[in-house]
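Every protein chain of the complex appears in place save one, which is left out.
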Amino acid sequence: MRIGLFVCHCGNNIASTVDVKKIVQAGLKLPYVVFATDVDYVCSAPSQKNIEEAIQEKNLNRVVIAACSPHVHEETFRRVLKRAGLNPYLLQVANIREQCSWIHDNVIFATIKALDLVRMAVAKVSHHEPLIAPKVGVDKRALVIGGGIAGIQAALDIAEGNIPVTLVEREPTIGGAMAKLDKAFPTLDCAACILTPKMAEVNQHENIELMVYSEIEDVKGYVGNFEVKIRKKASYVDYEKCVGCGICEQKCPSKASSKFNLGRGDGKAIYISFPQAVPKVATISPKHCIYFQRQKCRVCEKLCPADAVDFKMQDEIVTERFGAIVTATGYSLFDYSQYGEYGGGRYPDVMSGLQYERFLSPTGPSKGEIKRPSDGKKPETIVFVACVGSRDEAKGRPYCSAVCCMYTAKQAILTKERLPESQIYVFYIDIRATGKLYEEFVRRAQEEYGVQYVRGRVSKIYTDNGKLKVRGADTLLGEPVEVDADLVVLATGFGASKGASTLAKKLAISHDSYGFFTESHPKLKPVETNTRGVFLAGACQSPKDIPATVAQASGVASKVLGALSKDQIETSPLVAAVDARRCIGCFQCLGVCPYKAIEETALNDGAKVAEIIPTLCQGCGLCVATCNPGVISLNGFTDNQLISEVEAIVKG
Amino acid sequence: MAGKPIEMRNKKTKEQLENLKTQVEETLSQVDFVIGYAKGYDVLHPTPLFVRSTKDAQALIWDDFCINNLATYLPSQKRPGGLFHPHEKIGLVVKGCDSRAVIQLLQEGIIDRENFKIIGISCQGKVDVKKLKNRVPIERVESAEIKEGSIELTVDSRGQKYPLEEVLYSKCLSCEYPTPLIYDRLVGGEGSLRSKGPKEFAQDPYHDVEEFEKKGVNERLDFWEQEFSRCLRCYACRDICPFCYCQFECIAQTRIPHWLSQKTASKENKFFHMFRAMHLAGRCTECGECERACPVDLPLLLLHKKMNKKVSELFGYRSGINPKLRPPLTIFQPEEKNIEEERWE
Partner (left out) sequence: MSRGNLEPEKEPVKNGTPPKIIAFLCNWCSYVGADMAGTTRLKQPEGVEVILVPCTGRMDPLFPMKSLVEGAEGVLVSGCHPGECHHQDGNLYARRRLEVLKGFLPFMGFEEERFSYTWISASEGKKWQQVVTKFTERIKSLNGKKD
């Protein structure tokens, strides 16, 4: 064995606290180390070239690089080994920057520790074996989960790249939250006017299969080879037959509240979400349907000209294969009733921003007329409260929802345009208007439209004499403020979509404590997840506005097209393997594997042993820790590799 | 304390033998052989007997020294190259404590229920030869019989007598399952002896663990240092254990993985017994065969009982009771109600 050691100065980053020369000297005396040198910036192009040459000239067959975290440059150095003709997995990185030089001041102790880290790396690398990445075929089809603007954009861009896409949406129509908006900031263009053409395009695109009123049941497999079970929920209307004429909805005698209008406004048990719904088909809500509740009625069935109503319909589960998956499941609004002091849910004239948006919309419950829900009167004074369920530790929402400042300004402007005489107050903490033309937009609200911005939190909203008394403080003036309002709009923040964590589990991706899906790297891999082949677009990753969502969705499409451009892809060789001759066949591993990657197989002598399917294995090592006789080993993290690290530390 | 029930013990034991022979003979028609007990090199050391014919069955014995946990043989069915041919069906004579090992092996999926028959036998406690050893030169014992709550020995043609509670195995003094929990045939009648015999000496099964826990941490460290310095690493404890069915693949001796060297240094010995305890956590059924087999009398059961006590406190789980449960360290609960994690904030 011939190990080469390269110790990086990283300019001053390492060399100021670690005596790099000393590490090289001491490193040369470590077992099997035949070459050691220090390098200014080991990641630079000339240094990479030098390593390649050293590998060839000194005939090195293992390499240790003491530098920054392996999370930063391990891949870079693997490629260096590969170029030098060495198996890329014969590399070990000692993290002497993030976990040594940057966290210590004492040069002597830092140098001792750096040497420990190098000794561990040398000990471990001597147990490395060449590894070959398994190759798997690729199903050149993509699944997009969620039919909001993120999912629509991603599906269209992927489909344009000539990859078939299945778009799954759990509601009966695509469009998501954007379809509920009246206008979009900061240009005030009509949201429907820019969204509905895209919805129609999805419906007509030859590469897109649309599955509405469907949910993901189960996901198996891995990048290039996902097997997904999709539950098509019983809609009790045959979508193939329904022509969307709406007669059923007109004649349905039931009463329900409109889900699309977020409970504001009437609906029916059989409904088409909104006039531009895609697909434009009716769906029955059994909870509200008179027939389902009392076994009488069936008016819709009788009147349907297309004979599309089918009360016997059952959920159906279909299984499809995909090479890549995009989650674009959006967000859910903060439940304003958590602020009991604001009276949301108790007072009809206190509503959420999105509910108010429905009142502004021509397709909403008031056909775009601004009316108080309680008495239908035109409001004269309207108060907007920002940061309801955002930037509030006490409510478990310490983060900024990124869009509320802007949509509040937009709604204030739209209100002023329709009710020029109205008085509008916005209670805010800070104004976050960082996008292109955003600050200008907020200024317009204040200066051009005369919206009164009051800096301070609202402490209480209560009714008095038919008015909503909004009590708060103006923290700029340092005075208490009280406004008599006719209508209060709470700018509710974003939370994770309902069922996000369940979906995350099915996809084996992670989410933060709020339920937003975690990207692979906050800066450099914003649309990837830690599960290869699963990508993120839009507000399911973090609260974001439409421009950012669309940009991310197009980004995701390029990633998906890239992943599906090859006929075969390499999977990680850092997977587990069973030494079949030693396996005792207890199969405890089989029960714990989260990826169903372990199977029972028989040896020639009839003995039953465990076998790991390398392309299914994700390399977590749970089976290894479960195997008492140590028959399973995990490439890169074998027992002997980890033991050698422990011994290097304690015996050092 | 003792008295009448103990008298019954002896009579029962003798009656049981005749019944046992009949049951073994009948079982022979269903299996290839039955494992029971025969007289060993002296009266105190019965030895396992492989009964393949009715003639063999005449050599069967059942007395107060039949301690071997015969369930240890069962995992050999699993793998070719084991102790006997994998297609052979086995009959097994099993005491209450041994039956827990059978259940645990079933739970671990290491044996198939169709491949063996259990002849359960109710037990009233066995005499610990190691305890006798401190009192008499056991190599000169000519006969031994339990009478009137005592054991009566003939040593060098002279009678000697010791109270039962002094010489029964500790595990028998805290026995909860004198009748096997699983069997195809039962000798001795279910529960008929349960309220008598060893129950009267009943101790908390973990009293010794609790006693040891009361010692200071350094005292405990020194204790084990000293004990393990005597270990020969002969692996008798492992080889006799019904759950150490990894056998030749045991990581005590492998190079891949290389957990420990063959040095019999105290540190190496300590790690061997510690990892063995970890591997047996929630699996060991506390039959005590490891301790019995140990040539230097290491208190090994203490380790395994500590593990089981912890597992029972944390997960409310006891090994070898219910074949349908999963071993507690191969499952989890999203909320572990008995685990209080350290808070670092």
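Should a chain be cited, it is by its letter among A and B, assigned in written order, with residues numbered from 1 in that chain.
Convention: a contact is a pair of C-beta atoms (placed from the backbone, for glycine too) under 8 Å apart; a residue touches a chain by one contact, two chains touch by 3 or more.
Values in this document were obtained by computation on a predicted structure and should not be read as measured data.
Checked against the full complex, the candidates B:Phe116, B:Tyr169 or B:Trp259 give a single residue touching the omitted chain, namely B:Trp259. Here one chain is not drawn; of B:Arg113, B:Arg220 or B:Lys263, the residue touching it is B:Arg220.
Across the entire complex, the residue among A:Ala45, A:Ala394, A:Leu524 or A:Val650 in touch with the chain not shown is A:Val650.
Remark: the omitted chain is touched by one listed residue; of A:Gln446, A:Ser510, A:Ser554 or A:Thr601 this is A:Ser510.
Along subunit B, the points of touch with the absent chain fall at residues 212-213, 217-218, 220-225, 259, 267, 270-271, 274-275, 277-278, 281-282, 303, 306-307, 310-311, 313-315, 328-334, 336, 339, 341-342, 344-345. Residues touching the missing chain, restricted to subunit A, are 22, 25-26, 29-31, 69-71, 95, 97-100, 102-106, 108-113, 115-117, 119-120, 501, 505, 508, 510-513, 518, 530, 574, 592, 594, 618-622, 624-626, 634, 636-637, 639, 642-643, 645-647, 649-652 (touch as defined at the top).
Heads up, the rule we're going with is that only the chains that are shown with their structure count from here on.
Averaged C-alpha coordinates give centres for subunit A and subunit B that are 54 Å from one another. Across the complex, subunit B is touched by residues 579, 582, 584-588, 591-592, 605-607, 626, 628-631, 633, 638-640, 643 of subunit A. Of all residues in subunit B, those touching subunit A in their complex are 78-81, 86, 108-110, 245-247, 249-251, 254, 256-259, 279, 326-327, 330.
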